[in-house]
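As structure tokens, the structure follows; a few thoughts come after it.
The complex is shown incomplete by one protein chain, all other protein chains being positioned as in the whole.
Right, subunit A next:
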Amino acid sequence: MATQSLLWNSVKKFLACGLIGLTISDRYASIVPVRGASMSPTFNPQARNFTDDYVLVEKFCLKKYEFSHGDVVVFCSPSNHKEKHIKRIIALPGDWIGTSHNSHDDVLKVPKGHCWVEGDNSASSMDSRSFGPIPLGLVKGRVTHVVWPPQRIGLVERVFPQERVSSFK
């Protein structure tokens, strides 16, 4: 029947689009919502907003795993593999980072293959200050742009507290 072949054509197109979309989202770039206020004011600057920010995450950085100080990245949580977090890379392998542990100041060397991540809103952010440096293999993408809400569409800048990090390269 004509309607059956029309239905089948639609299903085929839908599946093809789905596969292409999944491949692009897996390998190249995807758009994800940001939940929580740990990256205020970069994302979700007002907690009272009902809609989350949406950001563009690119996966090309995963070919070489080369990141810069100040990159905002998406990574799998080291304590729960089903959760993903978005934080900023403050220190790269081999850097010395100043932390404040148990109210006394401490200096830590970031081990080989790891990085130190922190949220922009240090008052309410679960990051490397609680779970330590994370292996770079946990990073699943880099956030490049904010795409929603429209009034805040733009590039995500690379900023980081340079006074707390020393790299001897």
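A few comments on the model shown:
Going forward, a contact is a pair of C-beta atoms (placed from the backbone, for glycine too) under 8 Å apart; a residue touches a chain by one contact, two chains touch by 3 or more; residues count from 1.
Convention: contacts and distances are computed from a predicted model.
Missing chain, UniProt protein name, picked from "Peptidase S26 domain-containing protein", "AP complex subunit sigma", "serine C-palmitoyltransferase" or "Protein transport protein SEC23": "Peptidase S26 domain-containing protein". Here one chain is not drawn; of A:Val55, A:Ile89, A:Val110 or A:Leu138, the residue touching it is A:Leu138. For subunit A, the residues touching the absent chain in the complete assembly are 64-65, 76-81, 111-114, 134-139.
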